[in-house]
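One protein chain omitted, others in place.
And now, chain A:
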């Protein structure tokens, strides 16, 4: 029986879709059967982050309304044989799907996949309720900013009220240089405020932008963010992986390059 994981945040733009893409791809790289579901009806994004936008035939609403079978709507990622995507509908809105329909869908997918990842829309309305309906575990993504943390706190409260079995925190876009100067809250600060278990922290890495541009998740690559995402995947599988040192080791060459950039 597969596990259903919802990736949520409350606030928009903190990295839910990037996290879904990378964690999903990472789990597939670790030989798990994974399906990613874009539950953001009307604002389809996960397909383009995954680089699968040209292969959409049917979508989530088609499946729920019975216009096609699940198998027909799933896009198989040719790069990873274990990975599939169920894209969202672009021309409908959140009310096209109900929480009950989402639960039924996730129960059917549990039979075939090890992990079902739901990319949740921003907000706390219908779309959020749909995405969390059938989930066993929630990954709450936040950044070290007051607005994102406040929204994450609200989301954590709502997840508790909905009796979510496990809630884990991902702190995204950490800039260690700013943390050291005291101009950014540290990972520990965020964990202390939100009081939920941390499953990983992702540095603010420009490679994320590059990988999104190319439609190729960077999980598992030799970048700081790629390693951090892979660590999260291993922790989801139950392994005890120590937190990655996010301090960028800048050698003499990098220091020179930075100096030249500044001038």
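Keep this in mind: a contact is a pair of C-beta atoms (placed from the backbone, for glycine too) under 8 Å apart; a residue touches a chain by one contact, two chains touch by 3 or more; residues count from 1.
Heads up, the rule we're going with is that contacts and distances are computed from a predicted model.
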Mind telling me which option in "Multidrug ABC transporter ATP-binding protein", "Fatty acid desaturase family protein", "Zinc transport system permease protein" or "Cell division topological specificity factor" is what UniProt lists for the chain we can't see? "Cell division topological specificity factor"
In the complete assembly, which of A:73, A:141, A:185 or A:244 touches the absent chain? A:185
Just name the one of A:107, A:153 or A:216 that touches the chain not displayed here. A:153
Those residues of chain A that touch the unshown chain are 145-146, 149-150, 153-154, 157, 178-179, 181-186, 189, 193
